[in-house]
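With one protein chain withheld, the remaining protein chains of the complex are depicted in position.
A and B label the chains in the order they appear, each numbered from 1.
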Amino acid sequence: MSPKFSRRTFLKVSGAATAAVTVAASMPEKFLSWAEESGQKEMKQIPTFCELCFWNCGLIAKVENNKVVKIDGNPKSLRGRGRLCGRGNAALGALYDPDRLKYPMINTGKRGEPVWKRATWDEALGVIAQKMKSVSEKYGPDSMALIYHGTGASFWKHLLHAYGSTLSAAPSFAQCRGPRDIGFVLTFGSDVGSPEYYDFSKSKYIVLFGSHLGENAHNSQVQDIVKGYSSGAKMTVVDPRLSNIASKADRWLPIKPATDLALMLAWIRLIIEEGLYDKEYVAKYATGFDELRAAVQQYTPEWAEAETSISSDVIVKVAREMGEYAPNVCVGAGRYSTWYGDDTQRSRAIAILNALLGTWGREGGYFFPTGAKVPEYPGLPAYPEHVEAAQLDEAYPFALLQTTTSIKQATITGQPRPVKAWFVYGSNLMKTMPDKQETIKAIQNLDLMVTIDTMPMDIINYSDVVLPECTYMERYDNINVGKFKGEAEIALRQPTVEPLWESKPSWWITKELGNKLGLAAFFPWKDGEEYIAKRCEAAELDFAQLKRDGVIIKKGGNPYITADSQPEFGTPSGKIELYSQQLAEKGFDPVPKYTRHPTPPAGHFRLLFGRAPLHTFSRTTNNFMLTDLQKDNSLWINAKKGKELGLKNGDYVSLVNQNGVIANGRIKVKLTQRLRDDAVYMNHGFGVHAKGMSRANGQGIADDDLIGKPAIDPIMGGTAMRGNFVKIVKGA
Amino acid sequence: MDQFDGKDIMEIMQEDLLRALKKPRKERRWAMAIDLKKCIGCHACTTGCMSENLTPPEIHYRPVKEEEIGEYPNTGMRFLPRPCFHCDSPTCTPVCPVTATYKRDDGLVVIDYKKCIGCRYCIVACPYGARSADSGHYFTGDFHDKTYEVENSGEYGGNFKRKSHWHSPIGNARKCHFCIHRVEKGELTRCTTTCLGNATFFGDINDPKALITKLISKPNVFRYKEELGTKPMVYYIT
Partner (left out) sequence: MKLFGVLIPEKEQLIGTVGDVIKGKAGLSLYASIFGLLIGLYAIGSIFIRGHAHTINTSSLVPWGLQISTYVYFALLSTGCTFVNFFGHVFFEKQYKPFASRIVFVGIITAVAAFFSLTTEMGHLERMYYFLLSPNPKSPMFWMAIWYTCYLIIITWEYVNIQTNRHSNRVMWAAFFIAVFTHSTLGSLLGSVSSRVYYYSALMPIYFLFIAFLTGCSLTTIIAAMTVKQKKLDENYHLHPFVTLLKVGLGLALLITFWRMMIGLSAHLEGSEVFSLTLINSVLFGIVVVIVIPYILLKIGQSANWLIFVGLFIMGTQLKARNDLVVGAFKIPVFRVYDMPEVIHYTPSIYENLVVVASASLVAMLYIVFERSGVFEARNIKEEH
């Protein structure tokens, strides 16, 4: 399929560009007696992009009377291709939520037991500026940290950087993608991107570990994998639970949780020993093959069967199938990967499998993306000279991005240097971080805690000042560049309606705060529009076109290895490192090694969690369109096991973890055939406890309540979130 | 399969649609096909439809049913999206005392929002649960007049604003109408264009050349509760 062609078609299909619809002549006779008075005016159509998750699909708002009345997908967007997922279609539920944060608020009570005072912007920003000055004087600007998730964060990074702090971290690293990215960087010298460079639509064979696509509703990726398997790709999904995508697979391998590495190592061994690997490719691009081969000898299929509970027959068959379809195979790297504490090594094993099968840079495997450069706003003053007192992530040598883990530790202990102020942008830390007690402890140690959010989430209760940002439908944000196969996308977020109440966009808030801090020179733009217009100018992009179309597409190079498009590997050796010298040097296993994880004690289940197709973490838990379909989570239990325990569908239970921590609230039981009997499963994000969230408050149970002190991946500082065991307490 | 005979299916359907619109209405027969293999249970169609038709709380024209098949570890899943089936032999229309709901000459089962007395008999009579009663709830409570909830959804090409319970469609029966307000402007239904699995097909089955006609003429097609004799115009491909 030529993607250009289909996008143009789509334009007509979704009615995004009415001009393209040429059926006026054939407009049908009116079909209902009263339809004559038809009130269907052509509404104003404003493209922007979605922020209900970080795929950032293009959408088109249809506006009338300064209200967004409808939305549609933007056919030109590479992330959505005219389609929006179940959450993205609920934009109006986010925009028009009456529970939104409406004005700045100052906490006159304690953190955790807030007493709110409504403040003007001037007052709230004044308080913050004053506190920042005093913290900076006492501890240096580097004692101020930004913890963020979301597109608007770039303005905050800019502000703090201008003020002298470079300390910022997103939970989407140490609580999410970190291990995967590092595992791949260590092996291939680059990560798999976001959106990932999976060439699913062309695959002949797909293997997934977890990666519950369909429930994980990352738009174009879901489209691609459906396209892949419905065009004949065979699929094997390894998951203790029959995920949506597992139900589409040729093989579902209900693995014993926490044993994936055993299965991968067995596959590596089989692929090597049976000569199924891409010999030419490995010889040409990889190093450390012999060491790898030697290191995996112990991992026989029989051994793996004992560890994983997957029959050795199936293990052998899948290995042979992978070999048969190589190199048009994609062994998915996953995305959320902070599972059990040895996650970088597990991701390494996935990377190695791909390397052996020669999928990197091959059709149906991993493509080489096309990027685009958009220069910074021209003429900004240089950031202040920055000498960092001490590296926060020293303990984790391969934490290539700052971890939230270390920021939290430094905040509590003051070591290796104090952290005294947090700016939390678009991250509901109370639910996002493991070990709530520690998070609270850290926050109590702060001199200043500021939250920039749209909703009165759990996190605001621990803040000194709460700043209401307007939603993504009401603001300009920074330009968003996405890398895709043969194309790059430059996407614009622009306001579709005026901000409601007194909420403001980040470009405005940071500019005002910057002025108060004497940083006006860093914020020369008149407004968000001018900021972007200037950046477009610098990048020689047509801003008018961007505003009209929402995205500008740049064509790029070859996505696959060919004679004249040879891959480059950013590893020290310049090759794919099957054996990692880097790891060895820092005292880690140069080839992944299997160590057994603890199993649930009697009467306990392992606590697994994942995504609901209709929700994004806690951010959508109050979205009325989505709560109308799913308002809480349920506790999945193997039906047979559940019956043994005397549980019925719809019973309410509570959960207590291995440390005796009882989750706040109750959860309803869902007996299912889709899950092993040694684990329970729930959707993450629910169990919000924040009074202002009228729909979400107290609905379901939070997995995050039950995640105790996590094991930490020693390589990169990721927190192991699935190492928890829970007991079911009946009659909640 | 995103392509049929080497051509993008969205484009084929678009062309089929425009071709159908050139015919007199009574020669068209709108139908939908949903490929259950491709349906990945993402529920995008459900919320896409909600936002297209500005439906109020608890009214979903196109929910997706999730059914478990078999026993662990031999478990399967079926995701079954359910619009209104626009039955050729509907059970909902004969019961309407005032013919507010009826089958049009193109087979579309419609509700005349200006005639419906809200007796809800049709809701009771539909064997698929495809109809809902709009009793006048709003998502946004007192704030509703400031939001999209009182704006015109354009359903049936009309002008209906849910301003109070005297204003249709409040008080009426409601259901999926195959997005006829889009279709007759030359746009495919919203559930078709937002479907992440590319699993929803739409078109005129009176047109032998239409993609949908080709799809439903295969043996791997069934209709839901066909034994009821309702002859749904929504075909499931397995």
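One rule holds for everything that comes next: a residue touches a chain if its C-beta (ideal position, glycine included) is under 8 Å from a C-beta of that chain, and two chains touch if they have at least 3 such contacts.
This is a predicted model, so every value here is computed, not measured.
*Asks:* In the full complex, which of B:Y128, B:F178 or B:F201 touches the chain missing from this view?
*Replies:* Of the candidates B:Y128, B:F178 or B:F201, B:Y128 is in touch with the missing chain.
*Asks:* Applying the definition given at the start, please give the residues of chain B touching the unseen chain.
*Replies:* Against the left-out chain, chain B lists 58-60, 63-66, 82, 91, 94-100, 114-121, 123-138, 164-165, 168, 170-173, 225, 228.
*Asks:* By the contact criterion defined above, which parts of chain A meet the unshown chain? Give residue numbers in ascending order.
*Replies:* 629-632, 649-650
Just so we're on the same page, only the chains that are shown with their structure count from here on.
*Asks:* Name, in rising order, each residue of chain A that touches chain B in their complex.
*Replies:* Answer in residue numbers: 1, 5-6, 9-10, 12-15, 18, 21-23, 26-35, 37-40, 64-65, 67-73, 82-93, 96-98, 201, 213-215, 217, 219, 222-223, 226-227, 230-231, 242, 244-245, 247-248, 252, 254, 500, 613-614, 624-626, 628-629, 638-640, 672-677.
*Asks:* Which of the residues in chain B end up touching chain A in this complex?
*Replies:* My answer: residues 1-3, 8, 10-11, 13-14, 18, 21-22, 25, 35, 37-38, 40-44, 46-48, 50-52, 54, 57-58, 60, 63, 68, 70-73, 75-77, 79, 104, 106, 108, 110, 112-114, 139-143, 146-149, 151-154, 156-161, 180-182, 184-188, 190, 192-199.
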